[in-house]
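Just dropping this structure here.
With one protein chain withheld, the remaining protein chains of the complex are depicted in position.
Chain naming follows the written order as A and B, and within any one chain the residues start at number 1.
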Amino acid sequence: MKGKRITKKDLLDALKKFLKDELALLIAFERDNKAFKIRAYKKDVPDICLFNPVYEANTAIYLRRIFSEDFKILCIFRPCEARAYVELTKLTQVESRSVICGSVDCFGTVSSKLDNIVFPENPQDLKSFLENSKNLRYACMTCRLKNGVFGDFGLRIDSDWNLWVIPYTGKANVLYELISSAESDLPREFLENQERNGQVFQSSLDEFKRDFDKCIMCLNCRDICPVCYCVDCVFNNDEYLPKGDALINSILRSNDAQIPKNKEMYHFIRMYHVSQTCVGCGGCEEACPQGIPLTKYYKGISERLSGLFDYVSGRDFEEKIPYTTFREDELPNADD
Amino acid sequence: MEKGFEIKDDVNIVGFTCSYCAFKASEMAGSLRLKYPEGVKVIQVPCSSRVDPAFVIKAIFEGADGVFVAGCHPGDCHFIKGNYFTRRRIYALKEMFEAFSMKGRLKLFWISAAEARKFVEKVTEMYNHLKEGKK
Partner (left out) sequence: MKTGIFICHCGHNIKHTVDVKELSEYFKEIPNVYVATDYAFVCSEPGQEIIKESIEKFELDRVIIASCTPSLHGELFKDLLKKSGLNPFLLRRVSIREHCSWTGDDLKKNTEKAKKLILAGLFSVVHNLPFEEKVVEVDKSALVIGGGISGLSAACFLSKMGIRVYLIEKEKELGGHVKRLNNVWPYEKTGKEIVESLVSELVKADNVQIYTGARLELLEGYFGNYNVKITADGEREMNFKVGGVIVATGFEPFDPYLKPELGYGRDRRIVTTLEIEEKLNEVVLPEKPRVAILHCVGSRDETLGKSYCSRICCINALKVARMIKEGYENAYIECFYMDVRAHPKGGEEFYEETQVKGVFFTRGNVAEVVPLSRCVLIRGEDTLLGEVFEKEFDLVVLSIGMSSQSENKRLSQLLKVSLDKDGFFMEAHIKLRPFDTAVKGIFIAGCCSGPKDVEESINHGKASALKLFGMLNKGYAYVEPFVADVTEKRCSGCRMCESVCVANAIKYDARKRVVKVEEAQCMGCGLCNATCPSSAVTLLGYSDMILMDEISGLLARL
């Protein structure tokens, strides 16, 4: 694998050139004074922020159902966001011919709910700031996939703090070719991200019930989830989440029921639905108004379940989602 | 209902059985007058691959103590490959149940149309196991 060693300015020049194209769009982060925002650039790009320490939502949700083939939409995302994009291409929820999505090395993030945090501008300082921050989100604290090795290209930092652009797919050329620096072999070492060994998730039904007791079934966690892609979720319908007469009917049948009904079932089913595709970004927890520790459960379950099939969501465009494939000779002891 | 003979401590097991193998075995178990606990009730589905894990989860949260999914042996599926998908899904779902310390509440059985005795053995064993845990 080869790459180009660049400066931030080289990158910006290339992006500016890229935007010369009528049909080109750039989606990236910007630093606006103290605030960090997601922004789409159409004509010009004054500056972008590569290392955004504030997490709002998984940016990949904005790529969902982009089906137009006419545009060239270049995205510079965090690894967890690029992975969600890869999953969405597998599920034909985004036209992969128009979207080119790369990932940048990530130092971890804090919740956008927190105010008054002043982040250092210099990447070196930012990295050590975040590493020592007690505000780091649970999802980032337990993240083992912080390197920009996902998606169509990567923007990575080597151990001497040089920036590299590395193409992973042919599509990356729209950016890669615009960078004037010479191509070379990759450095031996990239910046090391602190690897935290997550424990295998283990809980109990009682603990789960306690934690989810607060749930008000607002379904925010579903709506903000990048891989919950269904245009019409089963929980919009009466058979899974009865409302009105259907609710009364179902209560009559079971004699008594908690209202809102089926909230434990909802989380269990949703956990199963995203059990292979969950990227562990923790977006659900950010969206939860009740402060339920959703990441612990959703990410924990997905790590256990995808681990059964050596699957890592968003690792590879070609890797099939485990539930859609099988090997005849596998799992000889699956039955009881 | 007024006559009231509710059996409170009974164990409820819901089983999903495929039309071509496990359901046939359950029919044969009846014909052979093999006995198994009343708490075990089966639902017929065309193929074990029809079993959406959502059904299993629903059954558990509606009060089932245990759920089993029973299909043809791998390679013998009437729909050729359906049970290979069942195997992956239910295997994963069992792992999820284990993560919530609910091991043993979901089981996957391969029961051919001829294995009425195996059907009875398996469901009885599951029943007894759950009953033991409930005490």
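Throughout what follows, a residue touches a chain if its C-beta (ideal position, glycine included) is under 8 Å from a C-beta of that chain, and two chains touch if they have at least 3 such contacts.
Worth saying up front: this structure is predicted, and the values here are computed from it rather than measured.
Undergrad: What are the shown chains that the omitted chain is in contact with?
TA: A, B
Undergrad: For the full complex, which residue in A:36, A:129, A:190 or A:323 touches the chain that was left out?
TA: Reading the full complex, the residue touching the unseen chain is A:323.
Undergrad: Contact with the hidden chain only, please: which chain B residues?
TA: Touching the missing chain: residues 1, 3, 5-7, 10, 12, 14, 20, 24, 26-27, 29-31, 33-39, 41-47, 49-55, 58-59, 62-64, 72, 75-82, 85, 89, 113-114.
Undergrad: What chain A residues would touch the chain not displayed?
TA: Chain A touches the missing chain through residues 67, 91-93, 229-234, 239-240, 250, 253-255, 273, 320-321, 323-325.
The rule is simple: only the chains that are shown with their structure count from here on.
Undergrad: Which of the residues in chain A end up touching chain B in this complex?
TA: For chain A paired with chain B, touching residues are 201-205, 208, 234, 240, 254, 262, 264-265, 268-269, 271-272, 275-276, 300-301, 304-305, 308-309, 322-323, 326, 328, 330-331, 334-336.
Undergrad: If we count contacts the way the header does, which residues on chain B are in touch with chain A in the complex?
TA: 53-54, 57-58, 60-62, 68, 74-75, 81, 84-85, 87-93, 95-96, 99-102, 107-110, 122, 126
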